[in-house]
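Of the protein chains in this complex, one is absent; all others appear in place.
Order of writing sets the chain letters: A, B and C. Residues in each chain are counted from 1.
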Amino acid sequence: MNITILLLTLLIGALATYFSGKKSAAKVALSFAVIAFIETFVLICQHNSGFNADYSVEWIANPNIHIALKADGLALALVLLNTLLTPLIILSAWGKHIEKTNIFYALVMFMCFAMTGTFLASDGFLYYVFWELALIPIYFIALLWGNDTFEARKKTVFKFFIYTFAGSLFMLVGFIYLYQKAGSFMLYDLYNLNLSSKEQYWIFLSFFIAYAIKIPIFPFHTWQASTYEKAPTIGTMLLSGIMLKMGLYSIIRWQLPIASDAARELMPTILVLCIIGVIYGSIVALKQVNIKRFFAYSSLAHVGLIAAGAYTLTTDGLRGAVLQMIAHGLVIVGLFFTAEILYKRYNTRLISEMGGIRQQAPKFASAFMILVFASIGLPGTFSFIGEFNLLYGLSQVNLWYALFGGTTIILGAFYMLRMYQKTMLGETNSKPFADIDKTEGIVLGVIVICVIFLGIYPKPLTELITPSLVEIVSYIK
Amino acid sequence: MENVIEIIGIEKYIYLSIILFCIGVFGILFRRNAIIMFMCIEIMLNSANMLLVAFSTYHQDAQGQVFVFFTMAVAAAEVAVGLAILVTIYRNIGSIDIDKLKNLKG
Amino acid sequence: MNTLIAIGVLAVLVLIAEIINLRKMVIPMTVIGLLGILGYTVCNISVVEAYYNNMFVSTRFSNAFSSLFIALTIFIVALSNDFYKNEFTKIADYVSLKLFLLMGAICMVSFGNMAMFFLGLEILSITLYILCGADRKNIKSNESAMKYFLLGSFASGIVLFGIALIYGATGSFDIAQISNIAVSTSLPVWYALGATMIIIGMLFKVAAVPFHFWAPDVYQGAPTLTTTIMSTLVKVTAIATLYKISVNLLHQMPESYMNALIFITIITLTVGNIMAIRQDNMKRLLAYSGISHAGFMMMALTALGSASPNLFYYATAYSFAGMAAFTVLMAVCKNNEDELISSFDGLGKRNPLMAIVLSIALLSMGGIPVFAGFFGKFFLFSQAIQNGYITLVIFGVINSFISIYYYLKVIIRMFANYEETNREKLAVPALYSIIGTIAAAIIIVVGLFPSLLLNLFN
């Protein structure tokens, strides 16, 4: 199957959703998302059977820009995450009243398209275009369909957009500079460049700003919590589940192989930043009163560790980063969905106003609990595989990093269980809480099954991504 | 004509033109009456005309003088439009003091 | 040359139509005529020829820009119909003035002789003075015309003086000869002085800092259609001419000239953007953003000689974005006294099409892919980096996100859920919708296929 079909499916899906009218928009979007998922699956099967789905056609002759897509295992794994989560995210708002449904879902589909493009692009320019394109839909989704008063969220969303946009422009400058050196934006031309260490240093930094803001790495995270809070839950899921993976993926795909000497040189500083983020995020999370902000900070802690793993430059660290990206994507989407379910029933996001739900909604409580334990990396869940790889990678650099990074398993348990206790446990709440319905069950069920299945048998994914990572590591060396 | 240039020297013409030009500039800077400002612009243009004519003679080349005719025509058209604008302003606010034109700012 | 003549003839025909009372024919006739001329020009884009002793030289550069000017004029003329409804009796005057203005613009990019350059400049300026003051009874229009006139003729004086000095130094008005002489012999200081003055004059026209003060005031006061012309056609003309002049006059100049230009570019970018942040009038906002865009386009001066495709691309992207934005502005504010940004509140509900068009225009100006503006910036940045002006690019980048700030502010207002105001639907004449949509479509198409424009120069 041609890789472009996947992208076209999503793009056409976005258009079709827009034109399908308010009544059927969600259904149209869902069906296209599911088709995209199936296509991804087919692509992965083809990839496993040795089929090379890379695609390249000239876009602009001068400057030399291609529409080049690279469907190696790494990219496909992330695309799989994307196309798996998108239908779930669409389902998560099933039946909910949304103003201008068709525009909303069209934006969701468009964002999925742009993110898929980001993962697949192997031409730096094309990659940048997709990277920026992904920003626009989420901006509108958060702005127009978000929570709180318009004025309040305008400020927040604005901050988010300007901040991330500013970061990525520096990356553009980096790319242009590389283009001047290489005469091409193609991935391998950039990999094979011989840059002086000073050049690498600046290229590395210019990329780092973009990624550090997107991921976000401490102390560039100030947009995160408020945006997650203000965005509608679907937007939050897209942001936290997929979009921030773009930054992490880009570190591995673009930043490290291109500026590997600089990466080695700056590794201690960046690892320290990442690990500070892990601890800082965990501690701040402890004191959050809003459940979405809480998950935002927990996410900060988790992605800090992922970024740290990526920056170890070891195969194990990188593998851990990719696996954990997928695991975190699944889990955080699930967690935000639980927040949404709680909000739907109790109409509040304050943790203090919840509690005493477990007895009323045992299914929900169990699913939530599994997600909580997945989030803290209990062995047997997928997160453990990722976390172990990450920490093992870190320990290869220096045991202290692994030790401090490893505090996440303590602090993570601390804040997560505390949250779970306050939201779910305790004397049965006087307000009734309906257990999850069918669609909610499907969403949570799929996530829970994926998390557990991949925790026991991650081999298909590991085998998918490892060759790409080995190749990337060979460029790093 | 050669004599004139030779006797006086092209530099002097240039200096004179520059002085005239500067007079125009200062006039525009420091006067607030629109008519006088127009006249100052004319002085600037004419200083350039003079320079053109002087160089034309200096280079023994008629192009410069032809250019002056263009300039004069353009200047005339410009002033005509300028005066028309001035008239409409006068009709609206009854004054031609440009300091009164401060509605657009910020 | 044929293009220029044809436009002249068309302008005269318009005036004749007025005489024989065929006012209703004026706009269709002009649009069709201009379309024909546009077709002709585009077909002959590769024709390089000199006319009348090098008075007028058509090159790829000039042909490409001429085509752009003609295309922009088509839009502007098409918009005239609705815009001048109240003064329909004078429609022929307005249209013919625009055609003359177009002639001036074409002269400015096609000149081979300083005389032609000066004439073009003046034709352009004088018609603009008239168009600015066209709304005679409106004091703002008067003021804008007056400000533009005074500053414009002052700049003209400087340009003329510069031309005279160059003539003195080289003994020629022919731009090619001047260029040759400048390369081969060492010239007196007047030459440099003259070149500087001409460039200053053009910097005024593009509204570069510190010669920019007129722009927001004039833009605001002038009738909106005139503002459209100024911010699209005239700005692009000026920048193209500035580029052409710089190419011919600056190549033997010392480093300090480039430094000065870079410095002006940077402060133009920065001042334009910073000033735009606190504007509450849409026209002023676009004026300031236009100033910063001039700064972006001035980046092309870092690569004299090779930047023309990039400049052309940016100019096209910018001018069509401007066109789209002003079309929406006209549609939204046609009954308002002022063009406050608040009049765009809730446009997303009141007229979604217009809101989308304006969003596309603004996002393109802000440099969001895949809109044309992004590629324009990209090409120029690329060029600048290639020539080693990284500082300039960094400033460009910083300014890009400052600019996104105020563009987004407008976009937010359009899509804001201002339930309390809840205004009724905004009816927009079909023509505005069509033109806005076409302009937006051009932005996107040009963005997706930049080669369409870049290949014009191969």
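Going forward, a contact is a pair of C-beta atoms (placed from the backbone, for glycine too) under 8 Å apart; a residue touches a chain by one contact, two chains touch by 3 or more.
Going forward, contacts and distances are computed from a predicted model.
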Choices "Membrane bound protein complex subunit mbxF", "ABC transporter permease", "NADH dehydrogenase subunit L" or "Cytochrome C oxidase subunit IV family protein" - which one is the UniProt name of the chain not shown: "NADH dehydrogenase subunit L"
Neighbouring displayed chains - absent chain, whole complex: A, B, C
Contact residue for the chain not shown (choose from A:Ala61, A:Leu403, A:Ala434 or A:Ile449): A:Leu403
Omitted-chain contact residue, chosen from C:Met55, C:Leu99, C:Ala192 or C:Met298: C:Ala192
Absent-chain contact - pick from C:Ala50, C:Ile200 or C:Ile390: C:Ile200
For chain C, residues in touch with the removed chain: 146-147, 150-151, 154-155, 158, 189, 192-193, 196, 200, 204, 209-211, 213-214, 216-217, 254, 256-257, 260, 271, 274-279, 402, 405
Residue ranges of chain A at the interface with the undisplayed chain: 159, 162-163, 219-222, 225, 280, 283-288, 314-316, 319, 356, 358-359, 362, 366, 373, 378-380, 384-385, 388-389, 391-392, 395-396, 399, 402-403, 406-407, 409-410, 413-414, 417-418, 421, 425-428, 456-459, 462-463, 466
Residue ranges of chain B at the interface with the undisplayed chain: 25, 28-29, 32, 98-99, 101-106
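The rule is simple: only the chains that are shown with their structure count from here on.
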Chain closest to the middle [Cα centroid of all protein chains]: C
Most contacted chain pair (by C-beta pair count): B-C
Where chain A and chain B are represented by their mean Cα positions, the distance between them in whole Å: 66
Overlap residues in chain C, where contacts from two or more other chains coincide: none
Touching two or more other chains - residues of chain A: none
In the complex with chain C, residue positions of chain B that touch it: 10, 14, 17, 21, 24-25, 28, 34, 37, 41, 44-45, 47-49, 51-52, 54-56, 58-59, 61, 63-64, 66-67, 70-71, 74, 77-78, 81-82, 84-86, 88-89, 91-93, 98, 101, 103-106
Chain B-touching residues of chain C, taken from the complex the two chains share: 114-115, 118-119, 122, 125-126, 129-130, 133, 136-137, 139-140, 142-147, 149-150, 153-154, 156-158, 160-161, 163-165, 167-168, 171-173, 190, 216-218, 220-221, 279, 281, 284
Touching residues (chain side chain C, partner chain A) in the complex: 363, 367-370, 374, 378-379, 381-382, 385-386, 390, 393-394, 397-398, 400-401, 404-405, 408-409, 412, 415-418, 450-451, 454-455
